[in-house]
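I'd like to ask you about the structure that follows.
Removed from the display is one protein chain of the complex; every other protein chain stays in position.
And now, subunit A:
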């Protein structure tokens, strides 16, 4: 799984960090998403999928190929 983030779309909601704290963080100054792991390990995949689903700005895309 590859994680793609769109910092331009992100509204800094932090919902992704709540869902998958090992994969996402937020910049201190404006809360915009920061990707900690582009290729998260399999045990985190379900959390990452949940993060992508609930992100209110649709700023997270997953390449599951």
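Keep in mind that, in the parts below, contacts are C-beta pairs under 8 Å (C-beta built on N, C-alpha and C of every residue); 3 or more make two chains touch, one makes a residue touch a chain; residues count from 1.
Keep this in mind: contacts and distances are computed from a predicted model.
Looking at the choices "NADPH-dependent 2,4-dienoyl-CoA reductase/sulfur reductase-like enzyme", "PP2C family protein-serine/threonine phosphatase", "Oligopeptide transport system ATP-binding protein" or "Acetolactate synthase", the name in the UniProt record of the chain not drawn here is "NADPH-dependent 2,4-dienoyl-CoA reductase/sulfur reductase-like enzyme".
In the complete assembly, the contact with the undisplayed chain comes from A:28, out of A:28, A:43 or A:64.
The omitted chain makes contact with subunit A at the following residues, 9, 11-15, 17-18, 26-28, 30-31, 53-54, 56-58.
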